[in-house]
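Remarks on the structure that follows.
For this depiction, one protein chain was excluded, whereas all remaining protein chains were kept in their positions.
This part shows chain A:
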């Protein structure tokens, strides 16, 4: 009896210990890179005894869910992932803990990250608040089989007097979009849903056309002639060379059209490259490739940079455990394992890893794409600006405003926000 009581007591004690085991709570987006982490989590839990609870939601819900937790003194998220365009806002509001002391104490090497990644989702004004998690720089997904098709090559040569090949400039790409819109197929599929899908996609058009969002004094310049021409290209592509309804497509719907083999090209986040070869949802396995969005000359690129960073919020209930997790998930081994599962890298050592390149030959192209990409203006009011830009672009696409009117309206609102943020004099 005594023995029985003792064993019961020790079982009870063990349960109590287990119940007190630390848990790291993180809100994450439902994207492929999150699933790779979910697959690797048991390794971390086994090594540290810390449980990790990932709350996975759609992108649109993330900001809404994060803010109330970040505003309070003690929130429920131990660590968070920060989209690049929230960085200015989170920094200004003081919601993230500086990581420099932890980085120095543990000798964590941040020099391995692509410098553009550290600028975007690493440091703000000289202090490290985040570790770059994954990049979603945008690229041009295109159909290699259509380019290699002999009948297409001949027809293209007859029509334009030039060889049909991977486009080197923006104008060449537009010509191909026009050429491939035939026989019930489309030259391009766009993600025209407001606010962020259309705003992010059009940014590539702006850069490809040689435009920029702002000048050195933070004055809006995207309503320049280049910007207007970029929007006109966008409207033509969407309305004349794309499927009906692309003005309401989010990225998943647009990708479905591409992956079902109905469009020659799609400018989108680079993580979709892996999905092209996923036979469970793609009808064009082995027939799609990604490249940087071409620019005005073969030397220039038009891709938009984008990335997520890991941060520890000020309201984190257990920042030490959160740092343990960050250190693990961004360690060379785990970063490489994530890349081998299909993850989008942010570290140069992963991009250059022979094993990763052997498994995913497109890694080199993705690295080039990332190195040549342009940044979106990030400041305190970036989320509002994306909202404004998305609305105005959508108004132009639906024909309710001209390209110039829409961009002028967005530029005026941008300038107001930049003044409010003290960026402009």
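Note that in this section contacts are C-beta pairs under 8 Å (C-beta built on N, C-alpha and C of every residue); 3 or more make two chains touch, one makes a residue touch a chain; residues count from 1.
Heads up, the rule we're going with is that contacts and distances are computed from a predicted model.
Colleague: For the chain that's not shown, choose its UniProt protein name out of "Carbohydrate ABC transporter membrane protein 1, CUT1 family", "Oxidoreductase", "ATP synthase epsilon chain" or "Molybdopterin converting factor small subunit".
Modeller: Listed in its UniProt record, the absent chain's protein name reads "Carbohydrate ABC transporter membrane protein 1, CUT1 family".
Colleague: Who touches the missing chain here, A:30, A:47 or A:71?
Modeller: That would be A:71, which touches the missing chain.
Colleague: Which residue among A:92, A:153 or A:219 touches the omitted chain?
Modeller: From the options A:92, A:153 or A:219, the contact with the absent chain belongs to A:92.
Colleague: Which candidate, A:39, A:260 or A:297, sits in contact with the chain we can't see?
Modeller: A:260
Colleague: Using the document's definition of touch, tell me which of A:232, A:349, A:387 or A:415 contacts the absent chain.
Modeller: Hidden-chain contact among the options goes to A:387.
Colleague: Which is it among A:151, A:244 or A:354 that touches the chain not included here?
Modeller: A:244
Colleague: Going by the contact rule already stated, which one of A:122, A:167 or A:195 would touch the omitted chain in the full complex?
Modeller: Candidates A:122, A:167 or A:195; residue touching the omitted chain: A:195.
Colleague: Can you list where chain A touches the absent chain?
Modeller: 60, 63-64, 67, 71, 89, 92-93, 192-195, 243-249, 253, 256-257, 260, 262, 380-381, 383-384, 387, 390-391, 394-395, 397-398, 400-401
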